[in-house]
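Take this structure first; my questions come after.
Below, a portion of the complex is reproduced, with chain positions unchanged.
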Amino acid sequence: MAAVLRGSRYLVGRSFNHVSSRSMASKTPVGFIGLGNMGNPMAKNLLKHGYPIIATDVFPESCKEVQELGAQIVDSPAEVADKADRIITMLPSSPNVMEVYTGSNGILKKVKKGSLLIDSSTIDPTVSKEMAAAAEKMGAVFMDAPVSGGVGAASSAKLTFMVGGAEEEFTAAKELLSCMGANVVYCGQVGTGQAAKICNNMLLAIGMIGTAETMNLGIRLGLDPKLLAKILNMSSGRCWSSDTYNPVPGVMEGVPSGNNYQGGFGTQLMAKLISTNTKTPVPLGSLAHQIYRMMCARGYASKDFSSVFAFLREEEGQQ
Amino acid sequence: MAAVLRGSRYLVGRSFNHVSSRSMASKTPVGFIGLGNMGNPMAKNLLKHGYPIIATDVFPESCKEVQELGAQIVDSPAEVADKADRIITMLPSSPNVMEVYTGSNGILKKVKKGSLLIDSSTIDPTVSKEMAAAAEKMGAVFMDAPVSGGVGAASSAKLTFMVGGAEEEFTAAKELLSCMGANVVYCGQVGTGQAAKICNNMLLAIGMIGTAETMNLGIRLGLDPKLLAKILNMSSGRCWSSDTYNPVPGVMEGVPSGNNYQGGFGTQLMAKLISTNTKTPVPLGSLAHQIYRMMCARGYASKDFSSVFAFLREEEGQQ
């Protein structure tokens, strides 16, 4: 079967790489498409691990930093695919991914048989499946590998990658992804990486609003915010938003709530949470989504999503 | 001031107890009112620590176990107050607490000046404040000390107590409560223990439904439930309901989801979540409350509250 042949031929190349992986010079180049806030530090981490990088971005100025660090910059995704058989893409949304893979200068125009294409963008899983099918027609392997963690985690190579795709290719993907992240988790067939990301985002969205409501209520009932956070964190109300990213100014250091909700993960991004086509009821997830939309309408679009605490809190001078 | 006098007189007795605390015989008795599922193991733990117990319950049969272990059973809260100057109450709801304290055979009919009255029931904080005011008129001290943790934690003395009341009495309260719990947290003035409990319950209620929705969605998107739980638990979606009390059968052992949602914390109890009189907006908390009410209407009243997963999941044979 074609898939098997492709797979085995691919693995030959892979094992060769593996043997020689200690020698920087012998590492084959890795393509990188999308050098934004996340892609930039990710590509740098690959460079640090000795991988030659062939990169491109629609905004040429985004390429400068990695170019100075030794990356070769080319003009299009197609050219990247011409020069590298392992490519990582990190793009803002589904239409960008479709353009980069299947557009007129896209990867699939010049992709080599047996290439490994890893998309770390956060997109709709149905698009991931379409890209995988299109790649397979060209004899290439597509995996979805969205990340959990922000710019900080990208810089310090502490991202979590959630990987979907053929299990026999996972080892090869992990070799690259583990240069950029602390956790690389195999999730199942193509699209399940995105599914896991969607699930985590939804529960995060709920947990953050729930934490903001609860902290606000407790303060109104006379509790000290730091003490309340401490109690929740030793009890069954504990969650990431209460113990790691508390939305109340002054409760924790080093989080956006301590910095007027600057930085972090924008409310507008959270409001774009990909909704799914399944018929599964998600009442709290859906209401959380709507609350972030309301926040966007009221001027919170570019603040960190933990600013929901400020949104719910009584305005000065109101009863 | 009376409060100071009372306080200091009280503390005299306390320090005497403290000196002699290694000798079982010299410990003064502790009253215990309410020997239900929670009160029973709590009282046993006090007995284990050598405190003589004077107990009562509206259901005489509830008293048998602790009686066999050496507790003295009396007929009414008033009699308990006549024989013990430290009393713990563990009752189902606000009206029960009002009856036990201010009823015709209530504690306050015979309470001794300087007595320490600790209410571990989960009730409305405004009722706690009323009881404290009534106790103060009789020269006694009332503290609210609701618990987090279920029957298991009560048996193994692993409860968390959230304590509200005069700070100078906290040490005395902690002496008793630490026999029954692993954490005893001072929360502030009377009523703040209940406030902390309300807050934790609300965030728990949200987190559990959020986890159920998310697990259900992920399964529909093709993820293995155990794997999804693992991913959430290493990511920002992590919460107590995902990592300690997962609602999906088969993901964890020793939780109600593995036992057809028997045992645990009933949905009906969760649906009784005390709503507050503050004007604080709690949109997710409120929707969570409504979902538990819907579950009660649909036959889930006596199942563990994690059965929300079963409620949201597609019925067999439905599209």
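Structural remarks
A and B label the chains in the order they appear, each numbered from 1.
Here is the rule we go by: a contact is a pair of C-beta atoms (placed from the backbone, for glycine too) under 8 Å apart; a residue touches a chain by one contact, two chains touch by 3 or more.
Computed from a predicted structure; not experimentally measured.
The complex is a homo-oligomer: every protein chain shares one sequence, and counting across the whole structure file gives 4 copies, of which 2 are shown.
Keep in mind that, in the parts below, only the chains that are shown with their structure count from here on.
Rounded to the nearest 5, the angle that brings the Cα atoms of chain A onto chain B is 180°. Centre to centre, using the average C-alpha position, chain A and chain B are separated by 41 Å. Taken together, the chain B residues at the contact with chain A in this complex read 125, 148, 160, 162, 183, 185, 187-189, 191-192, 195-196, 198-204, 206-207, 209-211, 213-218, 220-224, 227-228, 230-232, 234-242, 244-245, 276, 278, 280-285, 287-288, 291, 312.
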